[in-house]
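The excerpt is restricted to a subset of chains, each kept in its original location.
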Amino acid sequence: MASKLIAIVAGVGPGTGGSVALKFASKYPVVLLARNPENYQGLAKEINDKGGKAIGISTDISDSNSVKNAVSQIKNEFGQDVGAAAAIFNASGGFLRKSFLEVPEEAFRASLDVSVNGGFLFSQATLPLLLKGVELKSEHPPSLIFTGATASVKSNARMATFATGKWALRALSQSLAREFGPQGVHVAHAIIDGVIDIPRTKDFLKELGPNAKLSPEGIANDYWWLHTQPVTNFTWEIDLRPAVEKW
Amino acid sequence: MASKLIAIVAGVGPGTGGSVALKFASKYPVVLLARNPENYQGLAKEINDKGGKAIGISTDISDSNSVKNAVSQIKNEFGQDVGAAAAIFNASGGFLRKSFLEVPEEAFRASLDVSVNGGFLFSQATLPLLLKGVELKSEHPPSLIFTGATASVKSNARMATFATGKWALRALSQSLAREFGPQGVHVAHAIIDGVIDIPRTKDFLKELGPNAKLSPEGIANDYWWLHTQPVTNFTWEIDLRPAVEKW
Amino acid sequence: MASKLIAIVAGVGPGTGGSVALKFASKYPVVLLARNPENYQGLAKEINDKGGKAIGISTDISDSNSVKNAVSQIKNEFGQDVGAAAAIFNASGGFLRKSFLEVPEEAFRASLDVSVNGGFLFSQATLPLLLKGVELKSEHPPSLIFTGATASVKSNARMATFATGKWALRALSQSLAREFGPQGVHVAHAIIDGVIDIPRTKDFLKELGPNAKLSPEGIANDYWWLHTQPVTNFTWEIDLRPAVEKW
């Protein structure tokens, strides 16, 4: 049975997505989706070298054909009757901090395209696999988890591009939680409220000491915890921030 | 001076948009935007017959060329240096209540396109005119008002298509309120939480008595009230519902 | 009929309460409640001198006997069958900004006592009069309006004393809106998010220019607007802040 259950992570890279994939790889074969193969190749190798199982599929999450192709590859690899124990949507539109009147229409549309249409396509592609996971009686309720941000609940000046997509994605996750919870799928949304500690942010917030940034491994642990909640005790939303973060 | 200040309403028809246009026409020339001319022709005639001034422009609010063309026509009609005292975004993506796995991608995209990209294009087109209104010292702070719904704050099962757009639009309005409030433009968002009393809903909620539906004229009064708030006392958000509505 | 309808304002002084009383006095006899007669005497005189009608009653809003006594005096003055067109709760517990471990228990209890128990007693005392106002077919739906603050929706560090009371008061107003709306009473809550322009705050925020503080007259206009909403279009909550306020 277990061999029929996989985890799918969209938006992998050096931060949350990568750590989540590593965490879930300890129990499930994982499928890594990213547009750029460079973002999953090292990670897939790491997981496979450790004795886990991972495949990467180059996917444009905002393109329905690309997402359909990913599902086909998943079924070719794991069988037509594969189920998912977890699907994590960690992709995000561009973080464009700009005076509103200077935001190019294409940038606005492109950001929404990943955050919202990407979230839509990923959900429509993975929910049938998650429902299959329910049928296969996965040990933990199959889980669809979305990564949010501060901008999922607060829309600051000059942040409209990013925030519109993040609010919409939160709405998507809430609607799906209400529709698919009673069918046994656990839909959750995590508000990551702070800077994540990745190579790119190495020099950020140094003045606040060594604990000022969110640990990606910590986030992965929290996603795993959400995943292991029983069907009687589902959490839809958590917030996550460093203790020293102002909010 | 007053002749240089207009009101622009996107999304007119027999409900909120029409009543708002009539209300604002008592003080300003109004520009009526709708894709289908049938939606503004009668209204424009009614306003002009009453001694007000109204023009309609057929506009696809989700298409940037169409929106740009509307602005050109406005400037042709009212002068290159026209300012806006009010801009009301009352357009909405389709209200598609459907099991999520049955929502066609095109329907999802089309709904977002009106609610979010439409809101974006309308805001980028009208904010320069509203800022011009500030410069022209309009009697009331120039106002950019967005029409929301129950689904702007609650994303129910099978409502993801409509709710994603409405949450995103609310995020847009909040970001714009924070950016343009300090520049003198009053950005507001109204959560219409109930059924509006229009010909199409004539037979709805009869069992709840004669006051179970929102009056479009009442909504228009509320938008006007928002418009007249001084720069020291801006409201970003109001909710509106019939007294008998359950919430 | 009109002579049977009064407005009652708890918590009058040089700011919101006083301006609201003056505004409502243009249509209704007003009853001014404050613990200290100095807070209503000048105001009552001003209203009576202008040809309106006002009486002040020294009332400890957190003491049930004192509130009962106020109701008795109201009935003695206006008749046993008097109705209320409006009741405004503008009293507030102390604004104690202090490290939590240094907050004296008595200060915490005293603050709650005004904000929450005061709100409770005022509502239990005035709702029968407001329901009587419904019976008397007051022109505008009888209104019970609560004054909130930034701390009604955000509970900052070192603000627990004030915020607990304000959150509780908001909860009270929401529950009452749901219970008494269907009976024709309009219950509303206003989040005053900024500094109010009163003598005591004369020197605050000067660096932000002449419009950085909320005008009490503006707030009074907004309360009046809430009061005039028809039964088909009730607003439960508005926020109010200066355009330049950061939020």
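By letter and in written order, the chains are A, B and C; residue numbering begins at 1 in each of them.
The criterion applied here is as follows: a contact is a pair of C-beta atoms (placed from the backbone, for glycine too) under 8 Å apart; a residue touches a chain by one contact, two chains touch by 3 or more.
Computed from a predicted model, the values in this text were never measured in an experiment.
Visitor: If 3 of the identical subunits are displayed, how many subunits does the entire complex have according to this structure file?
Guide: 4
The definition used in the following text is that only the chains that are shown with their structure count from here on.
Visitor: Would you identify the groups of chains that remain joined by contact if chain B were left out?
Guide: A | C
Visitor: Relative to the centroid of every protein C-alpha atom displayed, which chain's own C-alpha centroid is closest?
Guide: Chain nearest the centroid of all protein C-alpha atoms: B.
Visitor: Note the rotational component of the Cα superposition from chain B to chain C, reported as an angle of 0 to 180 degrees in steps of 5.
Guide: Rotation angle between the two copies comes out at 180 degrees.
Visitor: Provide the C-alpha centroid distance between chain B and chain C, rounded to the nearest whole angstrom.
Guide: Chain centroid spacing, chain B to chain C, equals 32 Å.
Visitor: Averaging over Cα atoms per chain, report the distance between chain A and chain C in Å.
Guide: Each chain reduced to its C-alpha mean, chain A and chain C end up 46 Å apart.
Visitor: Give the residues of chain B touching no fewer than two other chains, as numbers and ranges.
Guide: Answer for chain B, listing residues that touch two or more other chains: 178.
Visitor: Residue numbers of chain B touching chain C in their complex, please.
Guide: Residues of chain B touching chain C: 141, 178, 181-182, 184, 186, 197, 211-215, 218-219, 221-222, 225, 229-247.
Visitor: Within their complex, state which residues of chain B touch chain A.
Guide: It comes out as residues 64, 99-101, 103, 105, 108-109, 112, 116-117, 120-121, 123-124, 127-128, 151, 154-160, 163-172, 174-176, 178-180.
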